[in-house]
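All protein chains but one are shown at their positions in the complex.
Letters are used for the chains, namely A, B and C, taken in the order the chains are written, and counting of residues starts over at 1 for each.
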Amino acid sequence: MTRFFEVTARDGPARIGKLLVRGGLETPYLLSPATGEDLVVNGGNKWLHSPVTGTVEQFTVQPYVGLTPKVNEDLVRLYQPADIASDTPSATLAHPDKVVSGADMYVISGVRSIEGDSRALLHSFIQIRNNSKPDTALYVPALATPENVSLLIYLSADIVDDVLTTIKAYQGLYLTQDGEYPVKDLAELPCTCDACTKMTGGQKSDPELLAAHNRAKLREEISRVKIHIRNGMLREYVEKQCRSKPWLTALLRLADAEYTYLESRTPTYRSSELLACSAESQNRVEVRRFADRLRQRFSSDGKILIIIPCSARKPYSTSQSHMAIINALGKYRRYVREIILTSPMGVVPRELELVYPAAHYDVAVTGVWDLEERHWVSGCLRDFIDNNRFERVIAHVEGPYVEVCAQADREMIFTSTGKVSSDESLRALVDQVKLVVDELAPQPRNFEQYLLDMFRKMADYEFGKGRGDLLVPQKGIVKGKFPRMTLFDGREQLCTINPAYGSLTLTLEGARRMKLTDQYFVEITDFMPRGSILAPGVVNADPQIRPGDDVFIIGKKAIGVGRAKMSGREMVEASRGMAVELKHVEPVK
Amino acid sequence: MTRFFEVTARDGPARIGKLLVRGGLETPYLLSPATGEDLVVNGGNKWLHSPVTGTVEQFTVQPYVGLTPKVNEDLVRLYQPADIASDTPSATLAHPDKVVSGADMYVISGVRSIEGDSRALLHSFIQIRNNSKPDTALYVPALATPENVSLLIYLSADIVDDVLTTIKAYQGLYLTQDGEYPVKDLAELPCTCDACTKMTGGQKSDPELLAAHNRAKLREEISRVKIHIRNGMLREYVEKQCRSKPWLTALLRLADAEYTYLESRTPTYRSSELLACSAESQNRVEVRRFADRLRQRFSSDGKILIIIPCSARKPYSTSQSHMAIINALGKYRRYVREIILTSPMGVVPRELELVYPAAHYDVAVTGVWDLEERHWVSGCLRDFIDNNRFERVIAHVEGPYVEVCAQADREMIFTSTGKVSSDESLRALVDQVKLVVDELAPQPRNFEQYLLDMFRKMADYEFGKGRGDLLVPQKGIVKGKFPRMTLFDGREQLCTINPAYGSLTLTLEGARRMKLTDQYFVEITDFMPRGSILAPGVVNADPQIRPGDDVFIIGKKAIGVGRAKMSGREMVEASRGMAVELKHVEPVK
Amino acid sequence: MTLSDIMKEQRKRQKINEKSPTEVAAYWTGEDLLDGMPTKSHTIIFQTRGCYWGLRGGCTMCGYIADAAARPPTPEDLLAQFESVSRRIDHGIVKIFTSGSFFDPGEVPEPVRDKILSELNLYADKVIVETRPEFVTDKIVSAAKMHVDRLEIATGLETSNDNIRLNSINKGFLFKDFVRAAEVAKAHGLTTKAYLMMKPPFLTEKDALEDMVQSVMDASKYAETISINLCNVQRGTLVDELFYRKAYRPPWLWSIVEVLKRVHGKTGSVITSDPLAAGQNRGPHNCGKCDYEFADALRKYSLTQDISVLNQLNCDCKSLWQKTLELEDWTFGSPLVY
Partner (left out) sequence: MTLSDIMKEQRKRQKINEKSPTEVAAYWTGEDLLDGMPTKSHTIIFQTRGCYWGLRGGCTMCGYIADAAARPPTPEDLLAQFESVSRRIDHGIVKIFTSGSFFDPGEVPEPVRDKILSELNLYADKVIVETRPEFVTDKIVSAAKMHVDRLEIATGLETSNDNIRLNSINKGFLFKDFVRAAEVAKAHGLTTKAYLMMKPPFLTEKDALEDMVQSVMDASKYAETISINLCNVQRGTLVDELFYRKAYRPPWLWSIVEVLKRVHGKTGSVITSDPLAAGQNRGPHNCGKCDYEFADALRKYSLTQDISVLNQLNCDCKSLWQKTLELEDWTFGSPLVY
């Protein structure tokens, strides 16, 4: 049980937290051994030093034998520290092969030795995180630089220090967010910190000043990273920041291959933008998960499918190009189903156009799609066609979309003769749709039915296939102005679309109707919650819960709905922190 | 003729220069209209303001009608400024559709209006640069932010200002290298500048302080960019920095499609590292040019080709894996030709392994090649095989290289059974080579001949096909320790390999033997040069000359060799700046 | 190519409003100042064959040419237009516009004009007709004067700066032409109303503001009433094209407030300004938060000439506007803030 650390915000594996000593210290925290800070007591080598008495305002590391992550496993076992049972804040060395239990803080031992070894570093993070409680703090010692610290935090470092920045100063290296330079080679110093002001004033060779600059840069970078975590945009930042060095690029790419590690920590819905500014954006959890859920949780009942290119404006249907197509289709629109083809999202069914991140992403547009994009999007399209039972597929697309459709290698009719919204193209589209409608005579779906379907598909997407049918009554009523709409059954409100988050917000009745007792449930102890549910109050929770999910709260005294603030695993394992933000609760009779 | 500006260093289109007023002001220069700086005199709207008398310490923009880059061309013609004929430093508005002549400085009019429009912005730069003298300064007004200025400078901005940063401060925006934030949303300020120190002290809402911070950040960023230009690594930086916003990413990608604009300004040889940290690295001029030259300037006389994977260590032949292969081949090595398969370089013949950037790049290694990499490298391999006349191709490769070889779709024998340097693989390779050598009985090439061939191929690569045969005598002698080797004909020194730059350094005799009078020549006026040749002394120069090339200097009084510091076009058109760094010169008898 | 040629090209892309030739282009009522008292006003815009100047290209910000009839209306059509609204006029001020000049006989034949004016004279307290100055001739004015007791001639002077009027607005006449027209009107005992244009294209906010202050001062010597139009982006105009290209931003409401403060009390004229489309991107606007408050204040000032309603205005965006005035020159041709 962790008593001296608490996680307060998350963005993927990255967290903002609080060390519960000295009135609370926010993490990611920059420890400063170089200036003699004593927050962490370093017991030193146990062959030379005696055990230390812990105090309540310091994290104590008892004397140890330090190893590096890549040494022989047998050595690790030979020298492993004892399990911790301490009343005062405790820290202990952790090795990827062995994590003892009971500490408030884990220190990756000897991680300095694998600077530049992307694979070993990633492995260390994952192993230690997977084998320790989610609400323990992770200290990555003597490794942080302004250049790499964002990736360390992205991978879940909570504490870093100024040890390497100081040593580099004594090696004459001037650190920046973008790399290091021998200070003697710099004609001017690209910084305005105190130390640089003094150095420009002539004290250039003083390593203490250089160390102060390096420390200031590290502190700034950590501060920036916190902003990115709070804004839910750290991923965008590391996609940028990893370009500093090949090993950092490799680190991000390898991390993306560790999908489970990232996915289990990545919010499902949120209000931040998703910027796709690099090839790696396509491998983001949000993008892959959307495609996964589309395969697993979505199915269409239509006979005729129309493929439409994406628009810069979101939701797509508010864009000029989509409005032109929708207007042209007119009454025929009720006979068709629409999907939007887009990089990097792949395929977005019209019914899901409000879902995160389909309505939240922005991407660099050049008119050229690279091979990875084509492969990915055409694969998504092929899967979508294969997983549904359309009798006819009409591709109303232009430019590179044409090739992507062709690459999907499924039978389809192309209707656009140039720009999709040109009069000629639209005429061809409508003519073709008319023809197919006459031939296939599909069931029409009027606008009210379309809206109900949207709720149904969104519920399926969020809570699993079939939940939409449970949630949405045949005679459901949709009120409100697109996209802020609410679903009613008679006068009973069931849920609302929250366009900012790209998800449904359930009422208690909505959750009840979906029978969320086996999925997306959070079982709590015997109390009447108010405002929020803290982790220690959680008995059990669906492990598929992610931050951002609407969850059903089940307790002996109360049931309710709320938004998950942490993953299901974290709710169960953590001993601190807000698990669920409550929205509706009622006592159990 | 430009008298008030001079370019002193280049990195692609980016330059460091000097405004020749007030004792010389280094560019990229941050002009500060927001603090009332009067280096540029802004004449204002000509319907309201009268012409200004120019002074010698200011760049004067006479009253004008300001337009934006995307307005109707007819308007541009209607309101275009007059050609400049001024004795004092002059600046004038430039529009992508019309650049008048005679100014020392061009101001892109209304460029603020196309912030975010990657295509229009790129077009503006290219049009104005292509239609003005290379040694005129380009001022990009009211557009720079810490986030975008590196790309502006990359595209060749010489002067930017603090106008937009100031205005954004008055909009409450806190700027950083990575984007902007409403200052009221920031819990802490990730900066240590004076202004931030004061703001943290409580004056948070003062827009003047915010403007000072924003300006400081812009100044820092410009300072950083200068470091990158000087280090020859601005490309790496913009590949990183463009990830801030989709439009900046698009700007870099679109710029890469303007190959001629970039290529004509990019050095051929240099001592800096080339880091391939993003998908865009593959589209770098250096990578494309290497492949182009391989197609156009390289040919092999071998019958048997061995394909080998690249190594992290450069030159490849000094790596453990290559040494293992070379040792295993032993005496059979003289019967084969070797190429190295690598991303992003494509194919590197062993003879060119010292050439820039084959010996200078570093790349993120994950063991996975994306589709673009595979497509590019397998295409390079296919071209190489098709452009030469090997009778047998042996692919001694592992992992993803196997697929890449297969994708080249040419007949080849695979010899590696796992790791290429395993005993088993090496045995299989040697067995196969023996077999093929017995069958084809190719001419052997001993090590001395190999070294001569290396000089030959490097000369072909640098100066055009056939020049190697002119340079390298049949009985040439190679002295020195790999890779620092010198070529002699008897006692006459012809050239040296400069491994730092990845090129040959010619002696005068070397240049003479290659008959560099029609290519890579610089014709100078009637004087005896010493140390360097300045642009005004150049009468004519081969337009294919790039910074870094060795060139042959031809004049009435002297001939010589030297290293080009600017492109051939620039030498001819510029009226200031060092054109060639002289290495050897002798009087014409 | 001249600016007129460019305008002609531009106009080709303009959509013409299609209406029955017997309907007016527009009619509405409002309040205006008459002898210092807020008074009901009627505005009639006739569909005519269109402004002769506009048909040759016309002014860069003027979209009224879209109100011209598709086929030239007959005199009967014009009278039918008048009759369709005349019964609604009982008293107050009547303001007559066409998409061009009411006094242009090519747009409104003399008999029709006389008929309209004489009939209006029965109900209206004051009639204001808009016309370009070239039609303010002794002959036309004396004829018009015969039919109506209290007549005011309104002219789109736009600015007193000939450079701007010719090169930015493409108005095609000079300040002295306006002066001449005003003198003719005065000679016949008529008053003159000058329409000014705040922020024509290619001007910075600052230049536009200064030009307007100067123009008010200049025009007030000849015009009893000055109405400052705040340029809004009308479809199909050059300003529209510039706006689409992010090359134009309508004026800040702060700027007109500043103009009014600076000229208030310094002229003998009544100065008004109707903030049409205020708060929209295509109309005059500040930051989005204060626009409606500013628009209200401007309307109030126009009706009361009470400067205190403007003095009270404030908003956080003031410093941004001030900075824009200071720095916009440095864009060398585009707005600095949108």
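Keep in mind that, in the parts below, a residue touches a chain if its C-beta (ideal position, glycine included) is under 8 Å from a C-beta of that chain, and two chains touch if they have at least 3 such contacts.
For clarity, every value in this text was computed on a predicted model and none was experimentally measured.
Note that the undisplayed chain, when the full complex is considered, contacts A. Touch with the chain that is not drawn comes from one residue among A:55, A:72, A:101 or A:443, which is A:72. The missing chain, though absent from the display, is touched by one residue of A:100, A:167 or A:406; that residue is A:167.
In the complete complex, the residue from A:109, A:268, A:343 or A:432 that touches the missing chain is A:109. By the touch criterion stated above, the residues of subunit A touching the omitted chain are 33-34, 42, 44-48, 61, 64-68, 70-72, 74-75, 77-79, 93, 107-114, 141-142, 161, 163-164, 166-167, 170-171, 207.
Note that in this section only the chains that are shown with their structure count from here on.
Judged by the touch criterion defined above, the protein chains link up one after another in an open path, with no loop closing it. Rounded to whole angstrom units, the spacing between the C-alpha centres of subunit A and subunit B is 37.
Centroids of subunit A and subunit C (each the mean of its C-alpha atoms) stand 56 Å apart.
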